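All protein chains but one are shown at their positions in the complex.
This part shows chain A:
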Amino acid sequence: MMLLDWLLVVIAGWLALGVAGIPALRNTGVVARLLFPAGAFLALVLAGLALAALFTEPQTAVLALGLPTLPFHLRLDGLSAFFLLVIGAAGAGISLFAAGYFRQGEGTPPGLMCLEYHLFLASMALVVLADDAYAFMVAWETMALSSFFLVTANHRVPAIRSAGFLYLLVAHVGALAILLTFGVLQAGTGDYTFANMRAQSLSPLWASVAFLLATVGFGAKAGVLPLHVWLPEAHPAAPSPVSALMSAVMLKTAIYGLLRVVFDLAGTQLWWWGVVLLGLGLATALFGVIYSAVQSDMKRLLAYSSIENIGLLFVGMGLAVLFHAYAMSALAALALTATLFHVASHACFKSLLFLATGSVLHATGERSLGKLGGLIRRMPWVAALSLVGVLASSGLPPFSGFVAEWLLLQSFLFTTGLPNSFLNMLVPVVAAAIALVAALAGYVMVKFYGVIFLGQPREPHLAHAHPASPLERAGLVWLGAGCVLLGLFPVQVIGVIDPVTQVLLGAGVGETVRANGWLFLSPTSLGRASYGPLVFLLVVAFAVALTAWLVHRLYHGRLRRSAPWDCGFPAQTARMQDSAEGFGQPIREIFNPVFRMTRELPTPFDAAPKYRVTIEDPFWHGLYLPVARLTERLARLVGRLQQGRIAIYLLYSFLTLIVLLGVVRW
């Protein structure tokens, strides 16, 4: 059997597990102890097979599913193998966590959750394996629908239902654009296999149309400005493992789709495509990070942070397109390597953080940052692993986030070689803005971690918070290990990414990186730039140990405890700590024009003062509500036709009849 066959067996296994959830509809024991761990095991197998597939030749298969003359074409090449690897590796950790997480009483029964969840996993795997538009769209829509039902798991809450509807709406708008993309790519031949699309050579105009449609379609799924609005609504509504799966893996299928269309199916790349992606990505990243800095709901904060990371991925893709269009393949490979590295890294740390919020939510019942705090004492495992995720997310060495951002900035440094003076002026600005995004992301993560885990508990009931269950911990450890290992062994990871860039661009940085040894990561030459994470780790560890030793030696041992100065205010409570709103205040002030803010300030004489600030998305008021109003007005115009009088309706059909008869006559 070929690797592809084995992969299909794993996918079928997932589907079987999902169906097995139906008889055990309300039997949480079977679902949690048997089906989800089995799903995690299958995910591991999938990851292993995908890893092996990276280093083999592309394989194809034709499944006799679907319509009689329209079978499913599947193809396993480097790009799909890499994304399968991400799906498998992240899916394993999330399934393990979900085994300890899902329980009775949250709207949808556990057995049904199990079906939707495994259907979701299987459809994502099929999306990256599909080799014709029909199979792709079927898998894509299955993915959208199963995730819709997962998001609305707690469907008795009206807010969750409306969040789900928004998600479904944006997903369908995107799916339509993707369908049109394929329609353009098949160039009127009527053959919708990807092989045929590759063979077509489109004119620059039509290729650009396909590119723009694909950007809209996949951008809607990824959450690119201005189609991002569903993310901050859907993520808080969904159960945490679902949020993790959507953010870590599903958003990446959109990246996969765009890479597939731009580098594989479109045939040509124009330089301005890169500028479009760069601009969109930059706007998305800035918007995401600024908005995540002012959120006070922890999952909403992470949702905006996902938007930011998607922006970074788009920037990386934009650079790759730019370099590739000017035939600078090695640099395009560098930018694409940075992008794919970030895909893997984001899959690890964002799912880790979403799962951690799930543990916190179960332990405390709170999602609002203003009511959390001091959980590091109650939930030490979750706190320690969240710290790993937070550090990776802020792009600090020696974790995975740093390598991705470092590679991205490295590829920015080479843009001076582009033979286009306009770009030479523009791109350094983008690079500076990316540095700003990275810094603000660090700020956001300090807020996230500090407010939830550090300080004193802000509410009395937090004292009863229970630590995460062993299965939840196991899932978190798996993903945390991913963050650390990706960061510590970037050279090996790039060795895995290398086949992908070879497939798409015909070039890779793997050769140079390998030539420079396994200890130091150096994408171009050792003299230019290099990064040795293990060395860095050793130096940091040594410095910490040395400091500890010195403090210990020099410490005089005389301890004096006294009350600190209380500013003349005698009563001090935990609520007086710096809050999430307070921490975000400088950002609110600096970027004031970007926000749509309403504030209620208390008067100084108010006995029970209340302070309220609401920050709304300007895109709602600037784009979505006008569109909604326009639709409603058009609907009203159509409604004028409907007078409610039978005579009028009869007159309509009468006139239509006369006109049609007249048409036939002349």
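Going forward, a contact is a pair of C-beta atoms (placed from the backbone, for glycine too) under 8 Å apart; a residue touches a chain by one contact, two chains touch by 3 or more; residues count from 1.
Quick note on the criterion: contacts and distances are computed from a predicted model.
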Options "ABC transporter permease", "Cation:proton antiporter subunit C", "Formate hydrogenlyase" or "Sodium:solute symporter": UniProt name of the undisplayed chain: "Formate hydrogenlyase"
Touching residue (missing chain; options A:Gly568, A:Pro604 or A:Gly662): A:Gly662
For chain A, the residues touching the chain missing from this view: 642-647, 650-651, 654, 657-658, 661-662, 664-665
